[in-house]
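Below you'll find the structure I mean.
One chain of protein is taken out of this complex; the other chains stay put.
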Amino acid sequence: MTRAEAFSEREVAMCTVARMIEDGRTYWAAGGGTPLYSVLLGKKLYAPDAQYITEDGVIAPEPLLPFEPMMTMVASRAVYRALSWGTMNSAGIHAQLGHMDYGVLNTLQVDQHGNINSTVLGEYGAENARRFGGPGGADTIAACCWRTILITDQEKRKFVREVDFISSPGFLDGSPGARERAGLPRDTGPWRVVTPWAVYDYFDRRLRLMARVPWVTTQEILDECEWKPLVADEVEVLEPPTDEEILILRTELDVRGQTTDAAGAWITWDGEKYVRAG
Amino acid sequence: MTRAEAFSEREVAMCTVARMIEDGRTYWAAGGGTPLYSVLLGKKLYAPDAQYITEDGVIAPEPLLPFEPMMTMVASRAVYRALSWGTMNSAGIHAQLGHMDYGVLNTLQVDQHGNINSTVLGEYGAENARRFGGPGGADTIAACCWRTILITDQEKRKFVREVDFISSPGFLDGSPGARERAGLPRDTGPWRVVTPWAVYDYFDRRLRLMARVPWVTTQEILDECEWKPLVADEVEVLEPPTDEEILILRTELDVRGQTTDAAGAWITWDGEKYVRAG
Amino acid sequence: MTVAPTPERPIEILASGTGRYHPVDPDGFRAHIRDNKDRSLTPRLMTAKEAVSRFVADGDYLTYECNYLMRGPNAVIHEIIRQQKKDLWLAGKFTYVDVALLVGAGCATKADCGFFLATPVIQRAVREGRLEVYEYSNVIMTLRLQAGAMGVPFLPVRSFGGTNGFDHSGAKLVRDPYTGDPITIVPALNPDVAVIHAHQADVYGNARIFGTGISDVESALASKKVIISAEEIISTDEIRRNPGATSIPYYAVDAVVESAFGSYPGTCPGYYGSDPAAVIEIFGAVMTDKIAPYVEKWVTAYDTFEELLEKQVGFSKLMEMRRRETAREGYRA
Partner (left out) sequence: MTVAPTPERPIEILASGTGRYHPVDPDGFRAHIRDNKDRSLTPRLMTAKEAVSRFVADGDYLTYECNYLMRGPNAVIHEIIRQQKKDLWLAGKFTYVDVALLVGAGCATKADCGFFLATPVIQRAVREGRLEVYEYSNVIMTLRLQAGAMGVPFLPVRSFGGTNGFDHSGAKLVRDPYTGDPITIVPALNPDVAVIHAHQADVYGNARIFGTGISDVESALASKKVIISAEEIISTDEIRRNPGATSIPYYAVDAVVESAFGSYPGTCPGYYGSDPAAVIEIFGAVMTDKIAPYVEKWVTAYDTFEELLEKQVGFSKLMEMRRRETAREGYRA
């Protein structure tokens, strides 16, 4: 597989997540954007026997792509040839039972313990607070899947010490057993955070930088974290996207570039190295 | 409608219940015996817009009669042309929500407060105790329907002061609010008890004889009650079964006489009066 | 009942949310069902105008399925706006533009939040205290409806604990008497009125919904008043032909509204696709704070939803939407 020579930052993040997808695992994907496309890309290229469940409970569809604008759930193309249709409660209940290996979701803000904020920036209820859409399905995904993969952009304001509002649970205050004390299922929690620049895991329930793309340095990444995460002794360097990955993303999945062009810089190969044009 | 001149005691009880069936009400019938046939008879003759739900949640079927032996639920003839199929939980939940006007059931033993025993005769757990099948659906029918109609035989041992075991709730200890204190839905409870000889209602949550068939006296009825019920000032005299009722019972409903011949004496018209041959 | 032989420790309440929630009253709900639902097979077919004037009251708690873009009961939602219903409390789960639309149209002053677009009109209404928002999640909202649909006061759940949403909700963290572990319980939700768009219904309200959904059955069973709009009115004989296809039984339903293309501009899976241009128009309208002109152009300019379809959308556009929806398997009984 040859390395791609021009791609967007969002495309990088989706390719990174796609490579984490494993055969024989279930993936509960929030909404219909980057989480869904990442899982589909991984399924097409690396893990044909990975199975995904839509936020609203559709089990293992073979969607008719592309979708009409916004029609990423409920619509017949999105639920096509599923093994079973469902409801919000069937999805939530199967997750409560432990059938969901991985949750894949994105967010506005994440903190050192993997707590997720999609409700408000600023102090809840304050004059100047800015309200957002709310957790949607993410709260149950983050609570009940065995492991969660969080996708976000690498921006200072997104990586904070403590989120302004815990919409969906990470390791809460980070103490051992905090999730269990809050009534959440045992042995669950955050697993990875993926940005266009980096991959994070958790050490002692605290966010840790574990890998970076070749075209940014560890320092550049840390500069884009308001609260500094732990840093692994060896920060692995990620392989750039391949032509094959990018081709599938653009021609089969996100053909309108709704998620890929939506934001972020462009990365190109100048003959010697990858260059990021912000 | 001409009075029938020969019929069994069980047939009398079913005709009596059939005449209580009202249009526009829902009837949750326990099992497939006398409760079901009584409701069907009432629907055919007196209340075409009465609707019934089978114990296992089938809504308003138009059953293909007669049934194969024992095949009174689940089987396709029993659930034929329903408005909706269901499950045990859908039935129980609709009842919890208050959609069931009347419950119709039969029992082994009933007490002065309408409590129902279908579990054990004798002291629970004792050497000489005799075990029976258990409440089945009757507990939820007696708990959650707005009113319950109980069908049983007129035998001393069936009418007791206190049942040996409360399998399904009546007015419990008979005190005001006893059902509510036990977590049961407000304003529900026993409404009628029907035997081949008599109809009982409740006064201050205590069983009261309100009507009798012409061929037995109030005293004979009381003689067949181990614990004496209250007696209404006016004990109404019931109309005997009609030819039409008996014909439908025998030719359309219980064609094998499974419920009608099962037990009880035979009543015949001797030209002047009805005579009971025990 | 025998009290437990060894006196038992009571169930500790470890934490409680302090958010306001729609009152929990299972017995009161039962009494409403007994006194107001029609268990007879009497036709309840009526216009959206009649259904909304009879069954949607100012101040009602309103839930709708699924949303404006996906099998939404849009004909009825338009009528609610047209009749200028006031002070509604919305179940804002799995929804995008609807909450902004109803707040912008002056119909809603409260919303439980699972997910809805926090558009400028929402931001402003919250800031100015014209909209109160209580915090849940999509699944917690549908589980609250499930509790309401079971006639019980609460349900235990495995998510929501530990969040700040919990703090601003009606949830409680208690010690489970069976395991001794902490478990979250959430209050049942019994909306005053549910509005649901089905593929088919008979005149009594026996309704068939094909494909996926969010909480159609839960909302229908949990709500005091239920309005079903349907693409097609079918015979009760057809309902009886396949009782397994009935999603909602007649006795839970108060009104049936015939509403072909009732989910326009959204899709009704198996029947028609969306109108992408009109979908983007409503999105743009709510995101750019142009709700008033949208309502004027699409809602109040017409007496009925059908008139909107007739005069503004037109037959060939509707047929094109139907043509674009080629999926049929699984969308019929």
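As written, the chain order gives the labels A, B and C, with residue 1 at the start of each chain.
One rule holds for everything that comes next: a contact is a pair of C-beta atoms (placed from the backbone, for glycine too) under 8 Å apart; a residue touches a chain by one contact, two chains touch by 3 or more.
Predicted, not measured: the structure shown is a model, and the values here were computed from it.
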Exercise for review: Please identify which of the visible chains the hidden chain touches across the whole complex.
Suggested key: A, B, C
Exercise for review: Would you indicate which residue among B:Arg179, B:Arg192 or B:Arg212 is in contact with the undisplayed chain?
Suggested key: B:Arg179
Study note, to complete from the structure: Cross-chain touch to the chain not pictured, restricted to A:Phe7, A:Tyr37 or A:Trp85, is A:Trp85
Revision key, fill the gap. Omitted-chain footprint on subunit A covers residues 23-26, 49, 51, 58-59, 61-62, 79, 81-85, 93-94, 96-99, 101, 146, 182, 185-187
Study note, to complete from the structure: Note that subunit B touches the absent chain at residues 55-58, 64, 68-71, 73-77, 79-80, 85-89, 91-92, 95-96, 119, 124, 127, 130-140, 142-144, 165-169, 172, 178-185
**Study point:** Sites on subunit C contacted by the missing partner chain, in the whole complex
**Key:** 1-5, 8-18, 24-27, 150-158, 161-162, 166-167, 170, 172-174, 176-179, 181, 183, 185, 187-188, 210-211, 241-245, 329-330
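Going forward, only the chains that are shown with their structure count from here on.
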Exercise for review: Taking CA centroids for every chain, report which one is farthest away from subunit C.
Suggested key: B
**Study point:** Whole-Å gap separating subunit A and subunit C, where each centre is the average of the chain's CA atoms
**Key:** 29
Review point. What whole-Å value do you get for the distance between subunit B and subunit C if each is reduced to the mean of its CA atoms?
Key: 40
Revision key, fill the gap. Taking each chain's mean CA coordinate, subunit A and subunit B are separated, in whole Å, by 60
**Study point:** Shared interface positions of subunit C, touching two or more other chains
**Key:** none
